[in-house]
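What follows is a single structure, and I will ask about it in a moment.
All protein chains but one are shown at their positions in the complex.
Showing chain A:
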Amino acid sequence: MSQNTGTPLNILVLVKHVPDVQFDRHLSGPGQRLDRKDSVLSELDEYAIEAALALAEARGGDKAGNTVTAMTMGPEAAANAVKKSLQMGAAAGVHICDPALAGSDAGATSLALATAIKQLGGFDVVLTGMASTDAETSLVPAQLAERLGVAQLTNLSKLEIDPGTNTVTALRVGEDGAQSVEATLPVLISVTDQANEPRYPNFRGILAAKKKKITTLTLAQLGLAEEAVGAAGSATRVLSAAPRPPRAAGQVITDSGQAGIALVDFLADAKLI
């Protein structure tokens, strides 16, 4: 082979099964938890899966020994997020599933994920989306980097790994502007929705996914105490939740040539200008 594809990479991509943002979403129950029916693979995770597959393919794909594993944590239905990842091209799946995990905040979630990642061992790259589309806190990727003791390259819109040096070079959308950033493997990477164009699962991918294995892990298998996760292990708690009072529709006018003036009158009446 003339092309230098470097040593094979073990890539882990984290995915989440979240309530579809196209519908109204609800909090309920004593812990004000999110109603998780009508859930789908979080849209922002598709960019992470695509980035993982592209990194593996750039090194010669699975034929050259590169692996892409999709991992999720959540109730039984969350396995659907892993299934979709397998249909897109991931080789294997892991589902951390235990009733005691319900109500975990970002800190407890990152603890369970980090414990599983260490147990599975040997990942060169852990890839995530920029945020989940349910809680939207963006805390878990950074907390995972901290718990795994690896460098973090987050909010990337572009990335590549040099096969010779195993250095990741990337473009990051930061507060101060576009940053060129780099780190050597192993790393934690999160990508934005500008990073790529996620592929759709094709018929062959959907068929192939049926033969791929999803490993389920319980807390006991991870060696984690129930009190370390869930509401008990979380360092935050929700005290109350109130639906936002519906915004009353105001006045609607149809432009007959003076609507721009009416807009300015409205601003003046509201003392906004």
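The rule is short, and it goes like this: a residue touches a chain if its C-beta (ideal position, glycine included) is under 8 Å from a C-beta of that chain, and two chains touch if they have at least 3 such contacts; residues count from 1.
By definition in this document, contacts and distances are computed from a predicted model.
S.K.: The complex lacks one chain in this depiction; which UniProt name from "(2Fe-2S) ferredoxin domain-containing protein", "ChsH2 rubredoxin-like zinc ribbon domain-containing protein", "Electron transfer flavoprotein alpha subunit" or "Sulfite dehydrogenase" does that chain carry?
M.R.: So the chain that does not appear here would be "Electron transfer flavoprotein alpha subunit", according to UniProt.
S.K.: Please identify, in ascending order, the residues of chain A that touch the omitted chain?
M.R.: Looking at chain A, the ones touching the missing chain are residues 21-25, 27, 32, 34, 44, 105-107, 110, 130-131, 133-143, 145-147, 149-155, 157, 169, 172-183, 187, 192-194, 234-244, 247, 249-255, 258-264, 266-268, 270, 272-273.
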